[in-house]
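Apart from one protein chain that is not included, each protein chain of the complex appears where it belongs.
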Amino acid sequence: MSATQASGVAQAKRWYWQRISAMVLALCVVVHLAVMIYAVRGGLSAGEILGRTQGNWGFAVFYAVFVVACAVHVPVGLANIAREWWGLGEGAALWLSRAFGLLLLVMGLRAVVAVVVA
Amino acid sequence: MHKTLKVKVWRGKEAGGFTAYDVPRNESQTVLDVVTYIQRHLEPSLSYRFACRVGMCGSCAMTVNGKARWTCRTHISKVAPDGELEIAPLSNLPVIKDLATDMSEFFDKWARAKGQFKGELTRDAPFAKVEPASPERKAADAGIECIGCGICYASCDVVSWQPDYLGPAALNRAWTLANDVRDVQQVERLRAVAGDAGCHSCHTQGSCTERCPKQLAPTMSIAGLKRKVARAAVRGEL
Partner (left out) sequence: MKRRNDQRARAHPAYWAFLMHRLSGLGLAAFLPLHFWALGQALQGAAALDGFLRFADQGLFKFAEWGLVVLLALHMMGGVRLLLIEFGSASGLRKDWIAGAAGFAAAAGMAFALSLFS
């Protein structure tokens, strides 16, 4: 466990980045819930979904921001759970959460590209 | 009202067990009355703590039917309507014997959180002027009535999960001092409550605020510390 990980500054940063991303996510989620409830009517089809998303740069920006916010927000909580409930040490919890954050970022941005560009 | 209470009392240390006693039921009986009856008439070797018996000192705090309470202020009619009662020592603390816990770590953490006032005026200086209606003083006053009974500490799951966690009482006291304009160790205090074991480990479970017999809200004090620490971190003061 390195000194920086345990330090107050690092803790403070994790805390406020999680809260800032939470505020962004609150807005994104409200929009996403509305879109989902609208979109799922009459069933989902690739044609319908891609019809809305392809070439739509506003959509791309919105969902890219959404993905980045998730990639910042999820790891902080995950690390806490890993330490408190799964018995991982400080270092292991941090690496697990960072790896997962990276996974979300890569797969999420790939998904945005997939529905906007492909 | 049942004529007799069936009372299970913890005997032993952390490893131990419940022993059952039959206690006569009276009007306006408190849990402390019950424990005292057992020790005086049924089991002289029972160890427990109390002092004021009127809800001022916090010494009589125990776990009653799973929840940490002041036993002198807990009426039997409220917690044992069916005539059954379970009394155990406070959780999250080493047990000296039976219902008496070792509060050393509780007060050690108080000290580690810089829960002591440090001023720089001498007796020759004029009185410090602290505006009672100022936001800082109001924030401090909201948490100042803590008597260190340990109920919040015993109720907190994070204290159970993370042995180093300073705990709600220590952090609440740190918050009152962080809002004390006369105190001169503010940076040290913020550093003390910002580490691994500090305010960021609080997950707002709220058991402390729910159970505090003085209706304090350590949850809010800890939230305040999170804000203060973040501000200091951003300004490079930590």
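Letters are used for the chains, namely A and B, taken in the order the chains are written, and counting of residues starts over at 1 for each.
Basically, a residue touches a chain if its C-beta (ideal position, glycine included) is under 8 Å from a C-beta of that chain, and two chains touch if they have at least 3 such contacts.
This structure is a prediction, so every number in the text was calculated from the model and none was measured.
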Given the contact definition stated above, which residue among B:S59, B:Q186 or B:T209 touches the chain not shown here? B:T209
Absent-chain interface as seen on subunit B, which is shown: 14-15, 63, 65-68, 88-89, 91-95, 139, 142, 154-155, 157, 160, 203-207, 209-210, 217, 219-220, 223, 226-227
Spell out, residue by residue, where the missing chain touches subunit A. 19, 22-23, 25-26, 29-30, 32-33, 36-38, 40-47, 49-50, 67, 70, 74, 77-78, 81, 100, 103-104, 107-108, 110-111, 113-115, 118
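Basically, only the chains that are shown with their structure count from here on.
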Just curious, how far off is subunit B from subunit A if you go by their C-alpha centres, in Å? 38
Which stretch or stretches of subunit A touch subunit B in the complex? 6-9, 11-16, 80, 83-85, 90
In the complex with subunit A, residue positions of subunit B that touch it: 158, 161-162, 190-191, 194-196, 198, 200, 203, 226, 229-230, 232-234, 238
